[in-house]
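Questions regarding the structure given below will be posed in turn.
Only a single protein chain was left out; the remaining protein chains are all shown in position.
Presenting chain A:
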Amino acid sequence: MSTSTPAPQPSSSGAPTSMPPAGRVATKDRPHGGVGDRLRLWWDALPRPTQWLVGVPFVLFMALVPILNIPVLTTVGTNFGGVMAQFGMIALIAIGLNVVVGQAGLLDLGYVGFYAIGAYTVAILTSPDSPWNQAGEGHWLGREWAWLAALPVAIAITSLSGLILGSPTLRLRGDYLAIVTLGFGEIVRLLADNLDELTGGGQGLRGVAYPRLGVTEDLPNGVFSAGNAAGTLNSGVWWYWLSLVFIVISLLFVGNLERSRVGRAWVAIREDEDAAEIMGVPTFRFKLWAFVIGASIGGVAGALYAGQVQFVIPTNFNVINSVLFLCAVVLGGQGNKLGVILGAFIIVYVPNFFLGRTELFGIPINGNEIASYRYLFFGLALVVLMIFRPQGLIPVRQKLLTYGRELYVAARRSAHVVAPRGGSDGGARPGTPAVATASGGAGGAAPVAGGPTADGPGTARSTTNEEETR
């Protein structure tokens, strides 16, 4: 319970204690009273099937975005499908990195290393240039590896690398971990550059395999090949759809983890590692888990990248990419899965948006020049955002991880009932007053604000509340 103290917390800056009211924009004196929070409360209180009913059409809509050709949204200078494919990959990376940085609170500046390992695993297994791939037909290191067959290997190897990097380094804290992971990212890139006999060195590896689907007369290599460049249904769109599938899978996976014992352990570690350790959370093991899971998701993204570009080269895995990934996570709102996806979208989309554009809403602009200034604007935007909205665009809220939905339903009911009458309504709903008290600390509109955090005792309390509600 006591872990939600006024100490600066990386993720809970929406709580009134950690942020003076003057520092907030547009939410007046009630930190949780905005539209977003009402939406959140509504969503959290929905039953699971209803959430699916809303979520599935939304995902379908997102899938259709690149082929609907929406006027201003569609990019002019580059292929919109390609942009969305890139977004899909970065979104996947952001989800993976969010597990490490946002949920477990481990600052990882070398995440690009896992991305590179995933990409290189696929490339080494399938590229005809790969020096390990010169064995003839039928040999297990032959060239017959399909992209989909290489994917599990890539995941396995990146997880293993996460384990190898994590097991010695996760004993370090905070900034030391940051610099060590940064070094790791650089080492991976330099290894790719220097181990010519394995990775092709600076020449890179060409001809990486990709899924061969939808082979027709016009497209002898299938819809995923780079040859499918023209038209609405180009290869970029197909890769985007493939990455959407992986995004949905990893969201379900990570979301379920988040609500499980593992997720509660991560939150506890993030908020206060010493306290978590004392409360009996095996912190090292769970930190390692976060690292391994994050790494494996990064490996998937790397495999997607290698397949889409069909060409891997060390310069694509610079440290600066790690920094960009981290920016996507922080920009969107670390700890919040939807937020980091939005962050990934902004990082990928905004520079491409201006490319080749000569007018915007009737105002003539020189889009190419604006696009070349992208890092300048990007840096400024980061600085301004960190000053005015440090928790990110869609910040994470502390919420109940166990028995959450029942409580949210009760809280919403009480918000409807309590507000007009100005008090509890007694006998009809015996549990309501208890919940209202639990939520009352943050001005009535926010049942989740001062609520229990997700460590051991927090869970215990939410359980008792739950029993009272019944």
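Keep in mind that, in the parts below, a contact is a pair of C-beta atoms (placed from the backbone, for glycine too) under 8 Å apart; a residue touches a chain by one contact, two chains touch by 3 or more; residues count from 1.
Keep this in mind: contacts and distances are computed from a predicted model.
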Just by its UniProt name, which of "Putative tricarboxylic transport membrane protein", "NADH-quinone oxidoreductase subunit K", "YprB ribonuclease H-like domain-containing protein" or "Branched-chain amino acid ABC transporter permease" is the chain not shown in this complex? "Branched-chain amino acid ABC transporter permease"
Out of A:L46, A:I67, A:L107 or A:V153, only one touches the absent chain, namely A:L107
Specify the residue from the set A:L46, A:V248, A:V319 or A:V409 that touches the hidden chain. A:V319
Among A:L73, A:A149, A:L190 or A:L252, which one is in touch with the chain left out? A:L190
Please identify, in ascending order, the residues of chain A that touch the omitted chain? 8-10, 13, 18-20, 23, 101, 107, 168-169, 171-172, 174-176, 178-180, 182-184, 186-187, 190-191, 193-197, 319-320, 323, 326-327, 330, 334, 372-373, 375-376, 378-383, 386-387, 390
